[in-house]
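Starting off with a structure, shown below.
The other protein chains are all here in position, but one chain of the complex has been omitted.
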Amino acid sequence: MEITQLSHYQQAILLLAALIALTSFLMLGQSRLLRLVFIFAVQGILLSITTALAADVLDSPHLYISALLTLSLKGIFIPIMLQRLVINMGLHRDMETLRNPARVMMAGTGLMVFSYYVCLPIVKLSPLITLNTIAISMAVVLLGMLLMITRRQAVAHVVGFMSIENGLFFAAVVSTYGMPMVVELGIAFDVLVAAVLFGVFFFHIRSSIDSLDVDQLNRLSEVEK
Amino acid sequence: MSLFFAYLSVVAALVSGLAALATDKRSELDRLATSLLRRWPKLHARAQCVFSATHYAEYHRNSLFILLGVSGVSAVLASAMALFSGSVVTDTLPFGLPWLHWHIRFDALSAFFYLIIGLVLVAVSLFGPGYVREFEHGKHSLSVLGFFTGLFVAGMELVLLADDAFFFVIAWELMSVSSYFLVAFQHEQASNRRAAFLYLLMAVIGAISIILAYGVLAGFSGGLTFDQFRSVKLTPVWASVAFVLALIGFGMKAGLVPFHAWLPEAHPAAPSHISALMSGVMLKVAVYGFIRFTFDLLDEVYWQWGLVALLLGTASAVLGILYAMQQQNLKRLLAYSSVENIGIIFIALGLALIFFSSGQARLGTLGIIAALMHCLNHALFKSLLFLGAGAILHNTHEQSLENMGGLIHRMPKLSGIFLIGCLSISALPPFNGFVSEWLIFQTALQTGNLDSGVIRSLIPTASAVLALTSALAAGCFVNVYGVAFLGLPRSKHVASCHEVSHQGMLVGPAFLAVFCVLFGVFPTPLIETLNVVTGQLVGSTLPQVSALGWLWVSPVAKEVASYSPFLVLLGILVTVSACYQVFYLRSGRLESRRADTWDCGFGGLNARMQYTSTGFVMPFRRIFQPVFDIDERIEEQKSGPDGFHTQRLRYHLHVSDISWGYVYQPVARSVLGLSRWVSRIQTGNIRTYLAYSFFTLLILLWGIS
Amino acid sequence: MAWLLALLQTLLFIASAPILAGWLKKVKCRLQNRRAPSLFQPYRDLRKLWRKEPVVAHPASWIFKATPYIVLSTTVLTASIIPLIAVNLPTAKVADVVVLIGFFALGRFFLALAGMDIGTAFGGMGSSREMMVSSLAEPAMLMAVFTLAMSASTTNLSEAMKYVLDTGLVLRPSFVFAMLGLMLVAVAETGRIPVDNPTTHLELTMIHEAMILEYSGRHLGLIEWASQIKLMIYGVLIVNIFFPWGIAQDFSLRSLGVGALSLGLKLIGLTVLLGLSEVILAKMRVFRVQEYLSFAYLLTLLGMLSHIILEIQH
Partner (left out) sequence: MIAAYLLLMVPVIGMVVLSWVNDSHLAGRINTRFNILALAASLWLAVDVLLKGPILSNSQMLYIDSFNVYLIVLTAFVGLTTSIFSGPYMAHEQELGKVGKKRLRLYYTMYQGFMLAMYLVLTTNNMGVMWVAMEGATLATVLLVSLYRTPESVEAAWKYFILCGVGIAQALFGTVLLYFAAEQVHGIQDNALLWTVLHEHASALNPGVMSIAFVFLLVGYGTKIGLVPLHNWLPDAHSEGPTPMSAILSGLLLNDALYAVVRCKMLVDGSLGNHEAGNLMMGFGMLSFLVAVLFLHRQTDIKRLFSYSSIEHMGLMTFAFGIGSPWATFAALFHMTTHSLTKSAIFVTVGYASQLAKTQRIEKIRGLINTQPAIGWGLLIGTVAIAGFPPFGVFASEFLVLIATMHDYPWLTPLLLLGIGIAFAGLFRKIQPMVFGDIPKGQLPIRANMLPVMIHIGIVLLLGLSIPAFLGNWFNQATHLISGKFPL
């Protein structure tokens, strides 16, 4: 069923899905931590908007609560906490020189194509156009992992982890019109606790190896010395 | 009824094990006894003296070995009843998996091996108390030794009773684990620890291949009990796979050549009475497992199997005795000679397999009977020799032949018994070793009836090697007896030692020696009982055995071959007494005069001028040189300005087993190399770990779409 | 009656053994153009030794004193088993050829122990070398027995001889090889020249003599007698198995006489052959005995293979 026959709301959802995919792409290319956190905040806000839109399209009331939850949690609270952390850790000035941004970008596009290829059988399942947003959500998840693999900064890892959570939440909202309420709350609670723990860990890592560079964490290796 | 005694022997062994745990619990037992027996004053006093500090150790030690003795006696009774009645008793115990309880089966074959366990156990229980006193004030508590001995004996007996794969392997590995703890009993020496580790490693690999062999049968029969295995028909390919796995599994435990390296390490490490049990009985339980698998569970045998068993047996026999000769440590020598005797047993089994596969049922039965008889004989004289070695170790604290000598004057009774052991193991006529070896030769001599020319030419060569082995065995044990017991003592300890004080340490080996002579002189009754075993196992017997009366043995037929050990013994005794009469009594009773030995006039003969055991076996080392891994060097320490005169000459000789170089080290190196290569994936960098999980996901997704 | 005849035959056997030794001595001296002692000199030596007082070394144990009796009795028992002049005697059923090898092994075992009992280098060296020679000789001997057993399908000596008698004069390559092999083994086992020199007392060369160096008096007499009987046993074995013609099949006086006569002639011929070989050959170095005996084994192996390949119809 072509995009043209869709109602405006569904078209809006597709647009927002594309925007979310764009934000995870942008995150791949960022070298400054502060901007990375900012883009993550934008992604959170976009996600909450899509949840709100989906709520009134499918008129399921509990989606409004989860939209609000996502906005407050992933849109505002976590980005601010990360920002304050980066600033008082003094990391906002140093620039992480990405080794080969071009290759990472190409890998990102390859991932996008791959996840679409994988989700093909799902999409053909039913005429619902919104289904191919599942491919987008899988792409966001895989891009989040790629971000964690390519960056050396611990904060970047946290942001990558959170963007994976966003991708999952997006998939839940889009494909199944929201998980049951109990599960929503549970996931939100877990993400919150994870964020708090990340903060705690930054101080521990800082005190143990006085830098947040992940590659220096390799005392526990068994390779033949 | 026979099953009752079988259970009694297992329970007695377990109780002796548990009783051993009470070695250092004297005070609690004392309090318990006094409180319980308050009302009967007589018993009360008795308990007082039993649990008193001085006597407790003695009573406790004796009670352990009395329980083992009870287990041995009831084992002998059980086997006697089962063999004479020829009945098969089956039962199930409420242990094991919910749908597969432990199945028990006590038939003639298990009964025969029960007889072996029983006899050796009685001897060990007589020998034990005297020998174990030495360990009391040692570092290792007696409770560990007693507990695991009880478990070890119970494990062996349960293996013989098992009638389903699950219970068999449980009992099998119970036997291996408990003997591991016994080998590692004196674990302060690093060599004992290494021996124990190698022993358990080989036991594990052996057990797994046995499980897989049963797995093949279970795969096709759907169940795990031996009755289901017996009814299943296997294709030749699968039957051969099962046979090879069983040969590897049981061969590894029995000590066939490629897998024998653990045996000479483990047996000397264990206390002597345990090495007697291990060498005499545990190896036979492995042979029992092999016989049960090939002749009972597999319905059809092929001649290729027989050939493999024959070749492995011959290799084990000749290599075993060649390595035995090169050992200085007495217990290592006896362990290697066990490898030789196991080789001989597998030669007999190989012949039996070949004859069965070509339809000669009677000759096959002769082969099995020869193998079973050699199992019994070897159990008897090998335990006798190990107990003898233990007695020597107990009195002189010497294990190496280089420091022994002249023991015949200081320990006359023990040397007499040891001599009977040496004579039987060298397969000399009136003794039991000769009868089983003679039967094996008779089986080999019947190759005329086979059709394929190749086997007909291979079997004589194998039996020629067997003849070489028995001659080498005679040479080896002349060396052992000559160096250890005869001539002049080579060290202070040996010179000052005295006869074995504890009576039990003489009665035990003497008990075995009596049986060695008894089965040597009257083998026919034994072969008749073996007929019962083969009748149940393969359905055919040897009718002609006592054709010439019960004094004679004529395995195949009256005119083919016959041998009457009793008449041979009678002939020797008559001639000896005749010579004694004629040359001593009639010719003036000339007493022999004692004088100095002939020393070519130089004078001053001392112990160092005697032939040591290394010297004695030097010709064999030079002749069979490629078989050994010899490291022979002469270190010369020069002195003086330009190194003219030599300060000191040191001759260094070390003969080691080639199987270490060709079999064991390569395997160990490859495993360590592989693990070093694999450990590269644990790099320690979190981003590589994330990459692993990322690519696993991608590959799987790509795989399923 | 048969048992009495068997006893008589044994007595005849052990009585005539010294004569054979004497005859061998005479042949060797004649070949080396020396004056030979009389045929009955061995008897005089034995009687002298039997009456002398044995001297025993201090460290010697009861084994040293018991060994002469055991060695002699095993040898006498072996002699009683081998059909000398008549076949199917009752004693023949008591043991077969393999048991025969066992008897030799028993005698040798005790002799080697006695050698080591004194605790001097000679005894140890003699026992060690004796054991080496015997362990290399036994496979060859057994292979010869095998060849015999495969064709006669029995290991009982009298049955084998009856089989060879019944089948008449048949030229079997396997029997030829077996006989040659058995001859070489016989020389090694009885300690004759190429392998060991019975007359020498040179420390480094003697094998059999080294073990009985310490013996004296009646012990030495018994052992000398036993070795003479052993020499005759090997002679009789070779002669009666491969050329049994003339041996008595029933117990009539005439056939026994013919049997004794034919045996005497054959033994004389064989002893001449042995004397000739001893004069020609010199004693080999100890570690050359290994090639000698493996050659003997090769011969008997060829015998067995030729039996399988040539003599059996497939």
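Think of it as A, B and C in the order they're written, each chain with its own count starting at 1.
Note that a residue touches a chain if its C-beta (ideal position, glycine included) is under 8 Å from a C-beta of that chain, and two chains touch if they have at least 3 such contacts.
From a predicted model like this one, the values you see are computed outputs, not experimental measurements.
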Among shown chains, those touching the left-out chain: A, B
Residue among A:Phe38, A:Phe77 or A:Phe161 touching the omitted chain: A:Phe161
Residue among B:Ala47, B:Leu68 or B:Ala196 touching the omitted chain: B:Ala196
Interface with the undisplayed chain - residues on chain B: 94-99, 139, 165-166, 169-174, 176-177, 184, 187-188, 190, 193, 196-197, 200-201, 204-205, 208-209, 211-212, 214-216, 218-219, 224, 671-672, 674-676, 678-679, 681-682, 686, 689-690, 692-693, 695-697, 700-701, 704-705
Interface with the unshown chain - residue positions in chain A: 118-119, 121-122, 125-126, 134, 137-138, 141, 145, 148, 154, 157, 161, 164-165, 167-168, 171-172, 175-177, 179-180, 182-183, 186-187, 189-190, 193-194, 197, 200-201, 204-205, 208-209, 217-220, 222
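Criterion: only the chains that are shown with their structure count from here on.
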Topology of the chain contact graph, where touching chains are joined (line, ring, star, complete, other): line
Chain closest to the middle [Cα centroid of all protein chains]: B
Chain centre separation in whole Å, for chain C relative to chain A (CA means): 101
Between chain A and chain B, centroid-to-centroid distance (C-alpha), Å: 70
Euclidean distance of C-alpha centroids - chain B vs chain C, Å: 36
Partner chain C, residues of chain B touching it in the complex: 405-406, 408-409, 419, 423, 426-430, 434, 438, 441-442, 445, 447-448, 453, 456-457, 460-461, 463-465, 467-468, 470-472, 474-475, 478-479, 481-483, 485-488, 548, 552, 558-564, 567-568, 571-573, 575-576, 579-580, 583-584, 587, 590-600, 605, 607, 609-611, 615-620, 622-623
Sites on chain B touched by chain A in the complex: 676, 679-680, 682-687, 690-691, 693-694, 697-698, 701-702, 705
Interface residues, chain A side, partner chain B - complex: 114, 117-118, 120-121, 142, 145-146, 148-150, 152, 157, 214-215, 217-224
